[in-house]
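Below is a structure I'd like to ask you about.
A single protein chain has been omitted from the complex, and every remaining protein chain is retained in its original position.
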Amino acid sequence: MSNQLFYVSPIEAAITRIESLLDDTHNPISRRSIALLLLQKDPILSSQLKQEPYFPEIERIIAHTQEYFSESLSLAIAQSRHQLAMAIEQDVIIQPQEQRTFQYEWLHKLTVHPVSGIPILVLVLYFGVYQFVGVFGGGTLVDIIEGFFESEINPVVNSIVAIIFPWQVMQDLFANDYGIFTLGIRYAVAIVLPVVTTFFLMFSLLEDSGYLPRLSLLADRLFKTIGLSGRSIIPLILGLGCGTMATLVTRTLESKRERIIATLLLALTIPCSAQLGVILALLSVEPTALFVWATVMVTIFLGIGFLAGKILPGKAGCFYIEIPPLRLPRLQAILTKTYVRLKWYFAEILPLFIFASVLIWAGKLTGLFDVLIRGLEPVMLWLGLPKEAAPTFLYGFFRRDYGAAGMFELHSSGILAGQQLVVAAVTLTLFIPCIAQLQFMLKERGVKNTIAITSFVVLFAFSLGYILNQLLTIMEVGF
Amino acid sequence: MFTEGFSVHYSPLNFLGNKTQGVITAIKNQDEKIVKKLLAMGFHVGMQITLEQKFPVFVIRAGRTRIAIDKDIASSIKVRVSNRN
Partner (left out) sequence: MDCHDCHKSCQPKPQNSVWKLLGFGSKKSAKSNFSRHSHTTIALVGSPNVGKSLLFNLLTGTYVTVSNYPGTTVEVAQGNRIIAGEKVTFFDTPGMYSLIPITEEEKVARDLIMNETLDLVIHVVDAKHLGRMLNLTLQLIEAELPVLLVVNMMDEAKKLGIWIDENQLANKLGIPVVTMAAAQKVGLKKLIAKVADYVQSTLLCVTY
């Protein structure tokens, strides 16, 4: 081949020697390529070949070759490759002399300069997340759809089910308070759908406009103090949409340490959109309550992040991100993306909703839930909450928003009010992630980390709820 | 001063001022991973770059590419300054 890439002679010599050592396993990639990867100290390949008898010899060759260079072998190898790549580019590219500038250059400058960028960030989060997702999605839309279900659908379902199944037990499985249709499907369609849809619309818009990398750039300094890099703002913001999806996306973070901190913060402090929507709707009528809730959540987020960053071994991950030019997003693309994400989300959660309904049904039938709820009741009283709040916490495990939505019902029936509402909102937000998020934590972080994180979260949620209740009582904050 | 315009010419990126243009002369870091990442993202010795911003992170532009990096990574890029503003 005429275009064969040749490296400087010590590296070529090393390649030849390593190639001759490698046995002829039918690897999909060439021996030359394997030799080069080994010279660049590729960790995966090195650990795969560690057992081979010839491995010490390879290590000797690498060490010997390194003596020729003051910089790392990776750099030397990359340099040759880069030169060829650039030479090829020169040959095939036709470009006018004058370099045209990026589109929307002024806007780029505004978004990344700290003086203008941070206010823009706050505005984006306020209007994008709070107003659009929280108030419009979680408030207005939920009210409309929920009202429709309550008045039009549930009574119909209840009466149809009553006709089909004469037995109360079967009726409860499909209808009434915790039935598959009246609870599972209703929660999914009336509460989760509007909030998640508005969130995904907003997220896709930010993503397509190229704003997200700029967001992480601005957040980097702050995030370094909590042991994370600016990159982690994406899973964390995604967590405001769906903690389960966000837990999956923590995979993009560089170090194990960063992934654990992000997973912990997602499990503990970040409310998912369904939960956020309901909580914002509940608390926004009482500005002080909302303020207390928000302050507590931000403090815990920063405090726990800071401590986790201190306790976990290793240093904060490095930050680098490519900043694409800003561009005007295409509506079609945003809608498609939102649709695809919603489809993924519902395929993932609808079975869980139905499963949760069945589990609640079975739990009630066998009396297991009564035992658990009775166990939780003293905890509720300890937190200064009515004991009717116990099921909310139990169901909150099945879906975070089940819990929040349960709280909504307690509030509308007048059982939960004032200070109790704040304590319940804080404790529920902190309380363990839903069953789906737990499952993804197991998948991504392993059993040991998941158990550690979950037990910490449960203990912390209840202890903090207790302290908050005491504090609010002592300080006589009125709501 | 006869040293002027000479002594600061090979400098880690994090010591440069805003809008400095220069050529990368070396990429070095204790952490091999960072070097690999910079290489993979297209940073190379001999590359012409412009430092656009230093806070909250370093924003550098190389040709049509714009990349944000933190101070740690910036300190691993050594630059020969070609113009200083």
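Letters A and B mark the chains as written, and numbering starts fresh at 1 in each.
The rule is simple: contacts are C-beta pairs under 8 Å (C-beta built on N, C-alpha and C of every residue); 3 or more make two chains touch, one makes a residue touch a chain.
These numbers were taken from a predicted model, which means no experiment stands behind them.
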In the complete assembly, which of A:Leu36, A:Ile180 or A:Ile304 touches the absent chain? A:Leu36
Can you tell me which of A:Tyr68, A:Tyr130, A:Phe355 or A:Tyr466 touches the chain that was removed from the display? A:Phe355
Identify the residue among A:Leu21, A:Leu49, A:Leu84 or A:Ile145 that touches the chain left out of the display. A:Leu84
In the complete complex, the non-displayed chain touches which residues of subunit A? 1-3, 5, 25-30, 32-33, 36-37, 40, 42, 44, 48, 74, 78, 81-82, 84-86, 88-96, 98, 100, 207-208, 210, 212-213, 231, 234-235, 248-249, 251-254, 321-322, 324, 333, 336-337, 339-341, 344, 348, 351-352, 355, 436, 439-440, 442-444, 446-447
Which positions on subunit B touch the chain that was left off? 33, 36-37, 39-42, 63-65
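The working rule: only the chains that are shown with their structure count from here on.
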With centres defined as the mean C-alpha position, give me the subunit A-subunit B separation in Å. 33
Touching residues of subunit B toward subunit A in the complex: what are they? 26-28, 31-32, 34-39, 41-42, 44-45, 53, 55-57, 59, 64-70, 72-73
Contacting residues of subunit A [partner subunit B, same complex]: 40-41, 71-72, 74-75, 78-79, 82, 102, 112-114, 213, 217-218, 220-221, 224, 229-230, 318-323, 325
